[in-house]
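The complex appears here minus one protein chain, its other protein chains still in place.
Right after this comes chain A.
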Amino acid sequence: MPAEVNESLATLSDQLILATVLLYLVAMICYALDLAFGRARTVVAVRRRQLVGAGGPAAPEDTTGDATEDSGPQPATWAVRAGTIGVVLTWIAWAGNLGGILTRGIAVDRWPWANMYEFVVAICFAAVTAFLALLIRQPIRFLGAFVTVTAALGLGFAVLFLHVQAGPVMPALHSYWIAIHVTAAIVASGLFILAGVCAILYLIRRDGRPSVLPSREGLERVAHRAIVIAFPIWTFAVIAGALWADRAWGRYWGWDPKEVWAFVTWVVYAAYLHARATAGWRGKAAMIVSLIAFGCLLFNLIGVNIFFSGLHSYADVPQ
């Protein structure tokens, strides 16, 4: 096993991640400007058009901005442009995030998600990727501010509290299963973060009031879509974990704390899917269930590594 670390690449990786945090923050500010000044006007315009009864598409993305309000703030084309700049910046930050992951992987010559720092960096990357991928086909730019701030907080937390020097890992992690199991867990977690952000916005949003956010239904729909994609991937990740445990520890399921919480997360997300199909649970109750599930996911990611000791204890959390 190679023990050499390419130090300059490892340093480059750390710098890229720092730059990514800053870029996400700037992107977040751009989205926020768009939300605050570029949309309020649109919503007012839409409302007026509905009053007039002209019909037509009332999607929140509709930013033609030709109908202006005298009483409202000045039309802020710059704010709408800020939203576009936010998207561009998110793509650049995304590339920086990807670069940070790749350089670290090359520096240590292994899959770059073998400790908690690397794992959190990868999950933030997955969440932003999920957002950008959905953004290509769906009008979800309103989520930009919330996704980028989540990613910036996640990365900042990783840099400040979880960072460990790039280096080799425990023999138990020398397995192709890390590519399969951990990658699936990261992809699913990224999508679950997106759903979690939507669910929180859903609870904040009050229907019937003017808001820069889309309707609760719209938020629920994005959350549901993300969970529907993520749930089978998470199921697969848990199964792949069991297969790896069968290779490494001599049993495929042993109720290790990490396994318990992966299972709990899975069951509660399944409960969400059932709640959504059960009369009386649809809507708010189902969204709350999805947030409980999201809480379990986060606890498994952070809490279990810190509070419990188990076989999964190579998370390498700095003391």
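As a working rule, a contact is a pair of C-beta atoms (placed from the backbone, for glycine too) under 8 Å apart; a residue touches a chain by one contact, two chains touch by 3 or more; residues count from 1.
The rule we apply is simple: contacts and distances are computed from a predicted model.
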Protein name as given in UniProt for the chain not displayed, "Cytochrome c biosynthesis protein", "Cysteine desulfurase", "4-carboxymuconolactone decarboxylase" or "3-isopropylmalate dehydratase small subunit": "Cytochrome c biosynthesis protein"
Residue among A:213, A:275 or A:297 touching the omitted chain: A:275
Touching residues on chain A - with respect to the absent chain: 1, 3, 5, 57, 59, 165, 167-168, 170-172, 174-175, 177, 221, 224-225, 228, 231-232, 235-236, 239, 242-244, 246-257, 260-261, 263-264, 267-268, 270-271, 274-282, 296, 304, 308, 310
